[in-house]
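Removed: one protein chain of the complex. Kept in place: all other protein chains.
Letters A, B and C mark the chains in the order given here, with residues in each chain numbered from 1 onward.
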Amino acid sequence: MSPESWDRADPAGAIASAADRCSNVGRWGADDVLGTLNYIDDEARRRAAQLVRTGQVVSLSQPFDSAGPQNGWRGRTNPVRTMLTSGLDHEHAEQGFFHGLGGADDVVFMPLQAATQWDGLGHIFDHGMAWNGRRAGEVVTSEGDLVTGIETAADRLVGRGVLLDVGRALAGDGELEDGYAISPDDLDQTLARQDVSVGTGDFVLVRTGQLARAQRGVADGSGWGTYAGGPAPGLSFATIDWLHDHQVAAVATDTWGVEVRPNEFDEAFQPFHQVVIPHLGLFLGELWDLDTLARECAADDRYEFMLCATPIPFTGAVGSPVHPVAIR
Amino acid sequence: MSPESWDRADPAGAIASAADRCSNVGRWGADDVLGTLNYIDDEARRRAAQLVRTGQVVSLSQPFDSAGPQNGWRGRTNPVRTMLTSGLDHEHAEQGFFHGLGGADDVVFMPLQAATQWDGLGHIFDHGMAWNGRRAGEVVTSEGDLVTGIETAADRLVGRGVLLDVGRALAGDGELEDGYAISPDDLDQTLARQDVSVGTGDFVLVRTGQLARAQRGVADGSGWGTYAGGPAPGLSFATIDWLHDHQVAAVATDTWGVEVRPNEFDEAFQPFHQVVIPHLGLFLGELWDLDTLARECAADDRYEFMLCATPIPFTGAVGSPVHPVAIR
Amino acid sequence: MSPESWDRADPAGAIASAADRCSNVGRWGADDVLGTLNYIDDEARRRAAQLVRTGQVVSLSQPFDSAGPQNGWRGRTNPVRTMLTSGLDHEHAEQGFFHGLGGADDVVFMPLQAATQWDGLGHIFDHGMAWNGRRAGEVVTSEGDLVTGIETAADRLVGRGVLLDVGRALAGDGELEDGYAISPDDLDQTLARQDVSVGTGDFVLVRTGQLARAQRGVADGSGWGTYAGGPAPGLSFATIDWLHDHQVAAVATDTWGVEVRPNEFDEAFQPFHQVVIPHLGLFLGELWDLDTLARECAADDRYEFMLCATPIPFTGAVGSPVHPVAIR
Partner (left out) sequence: MSPESWDRADPAGAIASAADRCSNVGRWGADDVLGTLNYIDDEARRRAAQLVRTGQVVSLSQPFDSAGPQNGWRGRTNPVRTMLTSGLDHEHAEQGFFHGLGGADDVVFMPLQAATQWDGLGHIFDHGMAWNGRRAGEVVTSEGDLVTGIETAADRLVGRGVLLDVGRALAGDGELEDGYAISPDDLDQTLARQDVSVGTGDFVLVRTGQLARAQRGVADGSGWGTYAGGPAPGLSFATIDWLHDHQVAAVATDTWGVEVRPNEFDEAFQPFHQVVIPHLGLFLGELWDLDTLARECAADDRYEFMLCATPIPFTGAVGSPVHPVAIR
């Protein structure tokens, strides 16, 4: 399927067609809660550990703080972390302890998808249906995701990671423009250029370069701009088949929403999500920082590594913060 | 140093003495923010990856939800996670999207140390001083830990883990009684029984069995009891020298506070913390779940593994949630 | 209707019967969002202002803090208020301001019904129906109460208040026992004893004395006990007709749930609520502190006053904190 093959005026039709072609519904049984994480097994993880050559650990997390990109859109603010008590309090007074002990403690309020995070399988629905053919309202109520809550998959997010630095492969400055739709060909070219392959159960990390651009904006005082929720480079709707055919376990990017924005339809919002989460059971990672990893991979020309990306297991969460690391 | 060697009426004296014997202040330079994590290097992590034999991943996290053990003491509640929108909303109405797309999204409020977590080096002070000889009030203000915030160490918490199932080694039912002080001898006996050693840069996971007991209380309706903040089995004050001599990178337990409660002094609160955080720069993990790991280790008699335990890098946090996993 | 007149084994039947007898559904039109607040008009408020004799203001609010009665049951914790910055920070450093300016600022996380509060009309449903015959799911989604959100009524909660100190009228020590069901006769006797009447559009404040008892528990270290969510004195199910006949605008008590607990049925939960909110459109105030007011009223034998009790107008809230005051 090429980007030209759908009707820009008919996102619903394109969604239905892609869902039909690429559906994993029922593939792992009616009770499945893991989706594409089923592609990974212990043996895959054992081999992933063997990719560790130097022991270098690279953080793939953005900072979690109030200086982040969120602007309140759709209820998403940046994390607000405050102290229950601090070092100043300890120096000032006893804090109610004995023998010179002092302490500091903090609390946080945050949308679970405010910063580096995994989407859970209960995050997106298609016409009333959640992953694996379940009714959306049977799965996610006010209590959270009663079936596919992130805790059901959280310890599976370990395996072989492959960086696809599409930004560097395609753009002179390493940064794709907002609105650039990464095609299946782009992915293949990047793999070829990097001399690495992607296969069953892999975690595919796609660097677009948008984060680097946004961070320069923050540094020079012009701010995050539309980094959270606005135009972005990202995966084309046409990559759904590619991801399905390669049997990847998950995809993560350095953007807020993985897929290209504006979307490749006249009036649309996240059609790629609408296919890959409810129909493929694909895990998506968003707001990752892949810039340091990209530099390290380029330096020694190795783009595969062990990935450990186990999100906080909030019971029933439809998305959850994670501090992913590449171990090389 | 034996448990008998201090004056129960003089915790301040014992603290000062232990701090004097075991201090790492200045050891890694005046600017150090990593403390005992300096004991780990890439080579140690490379060897840790080689411990992976089967690829099995074992979660060491407790659930993060409102059914947890916290009771509001010192401002610590359980996490409160709520939905911004849910599957019921999608089934009920458009949610403002196009082409049949639906979504669910959630937010959370939580004390950072409400569930499975690492203490950061800014969490505890001794007579006005934080880790490495800094003034507590210079380090942790209302803005958080300006020097040793958890983000400075978050990607270092990967390495060789060793489980010490002291509960199983010493108690018939695998559960130490509340108030039981684990001695250096207990640690040595456990290591001998398990035929494993602990050395420089290792993560030492000490299972007391208290969590299993508390969870039975929850299951039978009697509740968490004093699991969060009350009496507990834990490390004796006498283990400080042992941990220092073995040059461990971190210690984590299945209890709320690592050390035994009540403490081994007439009037005291967390004297072990007061030594090991500000003076040794030791990282402590609390509220971990080591029960599954204990079963798996016993099953194949292997008590060492690769540990990946990178906490969420909240900028300036003095403690942070983590989903640690043992990879075997 | 007397307490004896219903079948203890059939709460649903008693609820249906009371709803049938006392329904206000449709009384103020299909679009009504005010329920019994329709009983108050400007003239009633003008007369209420004339009740002010001395200008004394009596607070009817409990403290809003982490020492409150909530225990996490059904997600209700006490408010957690923390500082963004404090006086210690100002003394310690510049805080980024000019010319010696310093500041302090705080944030709060709280369930809206954690402390002194009004129930909104979207708080309780009966068999799928909200106030005035609307479907519950049409009224309250994850976005909140789209029809009868507290903001629609918030500025109406001003009028004539009457204290009924039932605790003092019936109990030697001024405190009704937990489980005591206040009957219509009890209300009438209290009015007679206090030589005051209740009529159309009045705010009826019923003091049971439970708060005084609970606060003694806090003071003596035994804690709040079951003050939040447990057994309590309160209005009998039989008072529904009395409240309806008297056309009161609202009822508030010094307990967590207005009605007696355990309820007057074999297996039941808040049947009074199930009638008065969806069928009468009655506003209920909970967790008020009526003890000071009771002393002041007794001192000069005046039990009527101007009440100002305008809750914070959180858009779409189904309940909201309020600082009610009696002006005498």
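Everything below uses one rule, namely that a residue touches a chain if its C-beta (ideal position, glycine included) is under 8 Å from a C-beta of that chain, and two chains touch if they have at least 3 such contacts.
Being a predicted model, the structure only gives us computed values, none of them experimental.
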Practice task
Tell me which residue among C:Arg81, C:Arg193 or C:Arg302 touches the hidden chain in the full complex.
Solution key: C:Arg81
Completion exercise
Touching the hidden chain, out of C:Asp7, C:Glu138 or C:Asp245, is C:Glu138
Problem - Residues of chain A in contact with the chain not shown - result: 66, 70-72, 75, 77-78, 80, 82-86, 88-89, 92-93, 109, 137, 141-143
Practice task
Could you please point out the chain B residues that touch the chain left off the display?
Solution key: 80, 82-84, 86, 88-89, 92, 107, 109, 142
Practice task
Against the chain that's been left off, what residues of chain C make contact? List them.
Solution key: 11-12, 15, 41-50, 52-59, 61, 63-65, 67, 74-76, 79, 81-84, 86-88, 90-92, 97-113, 122-128, 130, 135-142, 144-145, 151, 154-156, 158, 267-271, 273-274, 306, 308, 310-319, 321-325, 327
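Here, only the chains that are shown with their structure count from here on.
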Handout entry: Magnitude of the superposing rotation for chain B and chain C (Cα, nearest 5°)
Key = 180
Practice task
Express in whole angstrom the distance between the two chain centres, defined as the mean CA positions of chain B and chain C.
Solution key: 43
Problem - Sites on chain B at which at least two other chains make contact - result: 75, 82-84, 86, 88, 92, 109, 137, 141-142
